[in-house]
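As you look at this complex, bear in mind that one protein chain is not there, while each of the others sits in place.
Let's turn to chain A:
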Amino acid sequence: MAKLSLFGMLRRSLVHRRARSVSALVAMTVSAGVATALLTLYADLDAKLHKEFRSFGANVVITAPAFARLSGDALAKVRETAGADALAAEFAYAVATTDTDTPVVVAGTDFAAVRRLDSWWQVDAWPESAAEDVALLGQRAAQFVGNEHAVALTYAGHSVTLRGVGRIKTGGDEDSRIYMPLAAFTTWTGVGPSVIELQVPGGAASVETTMARLRKALPEMQVQPVRQLVEGESKIVDRTHALMYGAVLLIALTVAVSVLATLSASVLERRRDFALMKALGGSQMQLMGMFLLEALVLALAGVAAGFVVGSAAAWAISEGNFHTATLPHLSVLPLVLLLNVAIAAMAALFPARVLRGLQPAALLKGE
């Protein structure tokens, strides 16, 4: 039984011009795929970048006033105020003398907390948390020590011998310090912690909010951001956003040109078919409708295929760069759909003009 419907004709027409149809579909799929991948990554970008920035260590430093110590409950208050996701470690400092009679900064801290907070430090072996007589030697500080396995230090006439278990390399001040457990440090020097380093999750706004809360909770303390890190993070996030927007627009434009060429060729090579339909009584609206429906079908098919391809690409990129999977975001689908339909509409403008100016008589005569 022969049936003739608009969709039937459209399907047969697309199948008949396989190469052209596939070419247009590939262009629309690429457009939707790239948009899906970038928008999916974009949706997770903030979380992923903030996670990356967490590995750079503390972004807030809380210090006691000059020559004062932190109160005993300062760390607990900081943790309570900053929230469960924040990482914090307290430090106490003193300048001691090594067995080679060289002054060196010795820091007392909680190794377990520092290990989580400053995961970017290059440490060849972390001391066990329970051990009291262990030390981490900064790359430069190790040169001032006679025996790394029995590090003899003197502070205000009190001596202590520590077992150096590993070296630190950061490229910063840490390389010139010797780190030891806080409890042992306080027992030896009588000096309590004066600095808390804190890592607040989230972007610049989140850091500012947390700092404001900390200033309120600990009014006697100085709460300062690690300016370079917070501002740097903010700039990188903003620039990455702009870069991704630009990339989506650039790719959309490129694809629009490609789709324009394909649709134009598609109309030009079927001018006689359209001329015939016009001669048979097809109105301008009907012909335009048929053509735009074709462009729309290609755009929608491109979105369906592109969403799958783009989500897979986003997953692969995320896995490769951030070591975490990015699941498909259905929330990006309306935007991708809008973008592809806009591209199809934009690309259909010229062919639509060709259709409008069609001269059936001349075309059907072969002129």
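Just so we're on the same page, a residue touches a chain if its C-beta (ideal position, glycine included) is under 8 Å from a C-beta of that chain, and two chains touch if they have at least 3 such contacts; residues count from 1.
Rule of thumb we're sticking to: contacts and distances are computed from a predicted model.
The chain not displayed here is annotated in its UniProt record as "ABC transport system ATP-binding protein", chosen from "ABC transport system ATP-binding protein", "Methylenetetrahydrofolate reductase", "Transporter" or "Malonate decarboxylase alpha subunit".
Checked against the full complex, the candidates A:A130, A:L280 or A:L330 give a single residue touching the omitted chain, namely A:L280. The omitted chain makes contact with chain A at the following residues, 1-4, 9, 12-13, 15-16, 272-273, 275-286, 359-362, 364-367.
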